[in-house]
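And then subunit A:
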Amino acid sequence: MTNEELKQRFTELLPGAIYDETGEFLNVIINSEVLLPFVKELRNNDTLSFDYLFCLTCVDWKDHLMMVYHLLSKDHKHTVVVKAKITDITNPEIESVSSIWKTANFHEREVYDLFGVKFLNHPDLRRIFLDEDWPGHPLRKNYVDENMIEI
Partner candidate 1 sequence: MGPASLILLTLCGIAFAGGGILLSKALAKTSVNAVKGLPYECGIPTEGTSWIQFNVGYYLFALIFLVFDVELIFMYPWAVVVKQTGMVALVEIVVFMFILFMGLLYAWRKGALKWI
Partner candidate 2 sequence: MSALIEEDYITEEGEFVINIGPQHPSTHGVLHIKAWLDGETIKKVQPHLGYIHRSIEKMSESLSYRNFIFVTSRMDYISAHINNEACALAVEKGLQIEAPPRAQVIRILMAELTRLASHQLWWGATGLDLGAITPFFHAFREREAIITIMENTCGARLTQNYMVPGGVMYDLHPDFQKETKAIVKQVKEKLGEYEDLLTGNVIFEQRTKGVGYISKEDAISYGCSGPTARASGVSCDVRKWFPYDGYDKVVFDEVLDTGGDCYARYMVRMREMVQCCDIIDQLIDNIPEGDFQAKTKNVIKLPKGEFYQRVETARGELGVYLVSDGAASPYRIKYRSPNFSNLSALEHMAVGGKIGDLVAIMATLDLVIPDIDR
């Protein structure tokens, strides 16, 4: 399906979505509360069937966190990037999608480890790279580390 059809289908599912086509893929920007039902529909709907989540990450824009989900449908060969905006920076929280795509389990643990975003009802939310008692979350822009030699 082309971007127009996709956009038209998404507005049916979620009227409040904002679209951005400047980049290579169609970006759908929604806020983090409505993520899970919307994304579950993307996965289970036969005409959309986004079954391959190939990149899940987070970008720290200083005033808000943006969760980015790159989705591809193996059957229909169309791609969409779902961006969930988390406004609460102090303790960011979002629904976990690991029940839909099993690859999200590890990716979400990495985002929790490096960004501090808590994923609700994630099966096994532990820090994946750093020790449990590591102060702070390194990839946040406000992360400060005294023994990191910076240039």
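Methods note: a contact is a pair of C-beta atoms (placed from the backbone, for glycine too) under 8 Å apart; a residue touches a chain by one contact, two chains touch by 3 or more; residues count from 1.
Candidate selection criterion: all candidates are chains of the complex that A comes from, given by their letters.
Keep in mind that what you see is a predicted model, and the values were worked out from it rather than measured.
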Which of 1 or 2 touches subunit A - same complex, any copy: 2
Of subunit A, residues touching candidate 2 in the complex: 22-25, 51-55, 57, 59-60, 68, 70, 74, 77, 101-103, 105-107, 110, 114, 127-131, 138-139, 150-151
